[in-house]
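Only one protein chain is missing; all other protein chains are in place.
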Amino acid sequence: MPCGEYFTSYEERMGLIRWRIERVALVLGLPIPLIAPFVLTGELVSVFTLVFIFGIAVLGLHVMLSYAGEIVLAQGAFMAIGAYTASRIVNEAGLGLLPAMLIAGLMTASVATAFGLPAGRVKGFYVAISTLALQFIAVQFFFRRGEFEAIHGGTQQSMPGEIGLVGDALAIGSANEEYFFALLMLVVFALLTMNLSRTGIARMFRALHENDLSAQVLGVNRFRNKLLAYAIGGFMVGVAGALYTIYIGFITPEFFSIDITLLHYMMLLLGGMGRVWGVILGVTTVELLNHYILQTLIDIFPEGTSLEPMFFGVIIIVVLIVEPKGLMAALGQLKEYLRKWPYAY
Amino acid sequence: IGGGGSGDNTALVGGIHDLSGATSDVGQPTGRGTRDALAWANENEDLGFEINHDWVDYAYDVPNAQNHYNSLTSGDNPPVIIGWGTADTEALASEVARDEIVYISASYSDKLLAEETPYNFFVNLDYTSQGRAHAEWIANNDSGATVAMIHNTTPFGESPVDGTEAYAEELGLDVADNITLGLGANTADTQVKRAMDNDVDYLIHQNTAAPMQVLMSSISDLGADITVMGLTWTVDEFRAQSVADAFEGVRYVNTNKSWNQVESESPEGWQIIEDSFEREGHDMSNPEIANINYVRGVAHALLAVEALKRVDDDGGDIQSGSAVREKLIEMDDFDARGLLPVTLDYQDGDRRATMFGQTYEVSDGEMVPDQEIELPRREEWLP
Amino acid sequence: MVDAAGLFSVLVTGIGIGALYALVAIGFALIYKITGVLNFAQGQFALLGAFLVVVLSTSVPFWMFDVQVPVFAALGLTVVIGALLGVALERLVFRYFIGEPVLSVVIVTLAFIGIVDGGIRFFISSQYRAYPEALQPSWSITLPYDTSVQAPFVIGVILALLTVAGLMAFFRYTVLGSILRASASDQQAAMVLGVSIERTIVVAWALSIAITSIGGILLAMSSGGAGFTIGDITILVFAAVVFGGLDSIPGAFIGGIVVGILQEFGVYLEEFLMPGLESVLPMVFLLVVIVVMPYGLFGTERIERL
Amino acid sequence: MSSGQADEPPVVELDNAEIVYDRTFLAVQGVSMSADRGDIVALLGPNGAGKSTILKMISGIGRSERGEVTRGSVYYEGDEVTNAKTNEMVDRNVTHILEGRRVFEDLTVEENLRCGLYRGGRRIRYSKSDYDIAFEYFPKLEELLDVEAGYCSGGEQQMLVIARALIHRPNLLLLDEPSLGLAPKLVVDIYETLREINREEDITMIIADQNAKETLEVADYGYVLENGQVELHDPADVLMDREEIKEFYLGTSSEESRYSEIQHYKIRKRWK
Partner (left out) sequence: MSGQSVSQSSAGIRGGPQFPPEEAVLGCRNVTKTFGAITAVDDVSLAIDEGEWVSIVGPNGAGKTTLLNVLNGFYDPDTGGEIFLNGENVTSDPSYKRARKGLGRTFQGLELFEEEDVLENVMTVRAVKERPNLLSALLFYVAGGRKVEVENMRRVEEILDYLELWEYRHSTIGSLPLGIQRRVDLARSLALEPDVLLLDEAMSGLTFDEKYDMVRFLADLHEKEGMTMVMIEHDLEVVTDVSERMVVLDQGAIIARGRPEAVVDDPEVQRIYTGVE
């Protein structure tokens, strides 16, 4: 129980920023991403843009996996659906990015929900098959076949260099603009997820995750809530897919392989399931680690770049041996200490 | 490394190679060829400028390519980037067009010849024309044979199918249904059986190395009497040697010379390779690197250097991609120090380097040069 | 025209390739059954097996060490090394995760993907490596409709069947087998009966990697040599195992076969429908099955009581 | 003290043991106790008193919950076994029946019993006759052999775990809450059976249970724990006559029943 500080009202207790340390961290941390692009190399700006985009996608996974406990293996497919939808909205309808993202999200959400239907009967790892099937259907087949051009609008599509947020207004094109827009989106979705996590909806997700039998007997509608989780998660991943198109500027099915799914699992689990901050921490760590290991190898041992995944893997394993519950848990202990500071235990 | 610091007399030449990713089996020799040749040019050419090759091994993972591209373009844009394959080339095509950066890569899809991508250049027949070259060879040597395309279902795999089939029919060959063979296939038995049922004599194969192996081993297992004609990525000296008998009789087409050809025919180009192998300590006797793909990489580098040199000689701005593009269009006497069997001739409306294909036939593990095919340079073949 | 001969040969090829998937799938199911871990690097261990044979039996060196032993010694050695690798992994990695959430071990397996793949590319070769003559048996058996089955498939089917039979007997009729299943269902209760969790982990991984590397070797044999596509079968295998019921050995076997058949059938259908079905057909079929049988073919059903 | 020769050391002995979880939570402090060969020793006390903890540290399974004997020591047949590994203790024929009927749910009753034969992997083969001892005391199990243990009722499961432990041929048997959630009749039966086993097979037992009445009836000696310390210890018969025991554990002190007057008990909070 908190002994350093205490709350005077329920509202306060439900606040996002509850402890002094969190306030401090926020004040110190907030400016960093805002000034970053002006001090970082173009490469890092780009890396962080990717971090933000994947961050949103992994938040979606986080809702489905850490809250609802659904093993979803279609990050690639979801992002593809989002990407192709967005591309059509932008290129053909010319509505601009924000509508594109919205529709992409809704489209993905509905497909996700459809493939979540088996969750009504199937539990645990078995349900993975459903979304795995989607991954294969969408990426190995549907988006590759010209026969379905009427639906997906072409197996390969490229985005204009400049895209207006709404129609042609407020165009986004330069690396920095992409950076800030992605950042903004990540913040928005992080906040939405945090809100979700402190309301009854997420509680019911978790309850079904931890003990679906008693949860149902105590009034939780399992089927409805599982589908809701798929919808929310799917929406977020779809939006990430849409952002991915402006980041890469070109889409082709190969960009959305199962590897993305595995990568996102790595990010989520490394961060430590269950916490929004964990997601962001995980995504950032994985991307930066990969980036720096690769750069270091190119600089000092260019013939050995194939060792990159090896070093990465070993580091991950060592980290986990030190703190098997993930980075967030490690930070949590530090935070506990600081929160109580200067009071003794 | 990071951002591109390029003073007035250094030309920043970006590099996006795959040395460790899914396509590294061919990407590694190519990438090394490029890197070595650029280093060689800095040492041995009296360029009025220094080439700064800022490269990344993107491991065929697009975001890495994107990140490096953004880093290259975060300063003032480099005039040239030497890229690698389908993934990076197509992902960046529209961006290089916007940023006016010449992008030389080994992605030969004829889509890249379109107006929308004026800054993409490659040193080979486009995939479709490679298929056509094979068809042409059949027409010349075995008219009346039945031919079928075999390919994977990615856009890369699909790209040459229609064009090749159309030309084959035009040449009066029987064209059987095309067959797909997945990138990750572990057996091709069913595909080969199907080809046999359709009495196919020649399979024109657009794929990567791995499926080619699978295809060849299924063919020899089933004892099918089918000649496989591979496009760019299916054959090289290493494969021809290491699985000699499976590859016996395989036909191949390309527009840069094979290792042995260079060694025997083009002393000037050979010099570059010898020096580079010396300097880098590569092993001449190891076909994993000493092969046609290394030559390919060197050719890419030389093309970039040549264009930059010409810009510099005319007092142009070596930082400017459009200036470099100018020169590429002007050039019509470039044969990469003999690494290419012909001279390239890019035109503004028609960026096909050449319509010339050198065909090979594998026998006892050697890629033996065979006929040279000259295709008509037809307008309607452009996208 | 759908002809019996064609379908039959599809079936045969499907079973052949399926048996090789099955061997890897069995390895996957073993680890899950005993330790509850999904090993997303299963394909990479198959890949490793395939490449070790090359290292041991040809002049291809491992980094700077060039060993070369007779082919059949190489095969044996590979399987043994696979088993030893299992032991080593327990010592170096898994023992630190005892009592920790299973998911953290799952990330470890995700990390293995890169470690093995990158390791092979750097220390052995990033090229397809042809197998020596001795490992490219030319014999094949001929079945009705003169469809011939190539040697690796025949061997694969036989070995897979033997493995399944052996493991089923082991789990059903031996004390050790029962206690392994027991410790999967309640670790503590098994420990007070004298089980050491470390040992169960060793058994699981050693057995699994050994069996998987056999699968990898055969996959390589069937395509003339070791290539990196072998590593990509993990997801396919995962699907096969879920279909069979995750912790069921016979299930994994049947799952592997079914996936193999459906894949080949998908290729076959190209002629009549459209290409690309080989990757969709298995998945869609498995999805349907799972909806009908939520615990796969033979998966142990979760006991739902309040 | 009761049966068991004076000269041989007690089967288990705790000497002023302190047990800590997670290096932070002090569960048991300065407990000294012992069990002589052939005795049944009762551990009584409210929830959280530390009964299970003591058993867990004797069998070593506590280590898997980050439990540790931080002070004092544990002896088994005279040898020090403080913080020993579980499988070491199993090799010394100590068997622990954990709290809450820990059957292997998805194994059949027969396979559950078979697991009892596992002795550090030494037993590979087995025969039906190995189960005789189980059926001797729990004939009902013989009918259930092929039922999945998870579907057995509470009583059946309790019988199964005891039987499984018997097949393990223990010298010392640690039982944690064997009567938890069992119907009164069954409780009586189980305890009678335990007594019988203890006599016939000469198995020393330590029983931690809420159900003081039944436990003390079969026990030779009893310890009463309260928040981690021994409050009282005496031969069982002596304990039974103590007032405080009657008061708090046996509930036989006052004649009129105790729950009925709650109706008139003032509750401090309001509902709604």
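The chains carry the letters A, B, C and D, assigned in the order they are written, with residues numbered from 1 in each.
Keep in mind that, in the parts below, contacts are C-beta pairs under 8 Å (C-beta built on N, C-alpha and C of every residue); 3 or more make two chains touch, one makes a residue touch a chain.
What you see is a predicted model; the values in this text were computed from it and never measured.
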| item | value |
| --- | --- |
| Left-out chain, listing which of the shown chains it touches | A, C, D |
| Of A:V24, A:I151, A:L184 or A:L218, the residue in touch with the unshown chain | A:L218 |
| Contact residue for the chain not shown (choose from A:I201, A:I315 or A:L331) | A:I201 |
| Touch with the omitted chain, as defined above, among D:G155, D:P170 or D:G222 | D:G155 |
| Residues of chain C (touch criterion as defined above) contacting the omitted chain | 305-306 |
| Where the missing chain touches chain D, by residue | 46-48, 151-156, 177, 180-186, 188-189, 210, 248-249, 251, 257-260, 262-263, 265, 267-272 |
| Touch list for chain A against the chain that is not drawn | 1-2, 10-11, 13-14, 192, 195-196, 198-204, 206-207, 210-211, 213-222, 228, 232 |
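By definition in this document, only the chains that are shown with their structure count from here on.
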| item | value |
| --- | --- |
| Common touching chains of chain C and chain B | A |
| Cα-centroid distance, chain A relative to chain B, in whole angstrom | 37 |
| Chain centre separation (chain C, chain D; CA means) in Å | 44 |
| For chain B paired with chain D, centre-to-centre distance based on mean C-alpha positions, whole Å | 76 |
| Junction residues of chain B - those touching two or more other chains | 20, 24, 153 |
| Contacts with 2+ other chains: residues of chain A | 140, 144-145, 306, 308-309 |
| Chain contact topology (line, ring, star, complete or other) | other |
| Touch list for chain C against partner chain D, complex | 99, 174-176, 178-179, 181-182, 185-196, 199, 300-301, 303, 305 |
| Contact set on chain B toward chain C in their complex | 20, 22, 24-25, 28, 153, 177, 179-180, 182-187, 189-191, 193-194, 197, 209-211, 213-214, 216-218, 220-222, 238-239, 242-243, 246, 288 |
| In the complex, chain B residues that touch chain A | 1-3, 19-20, 24, 55-57, 59, 62-64, 66-68, 70-75, 86-87, 90-95, 98, 153-155, 158 |
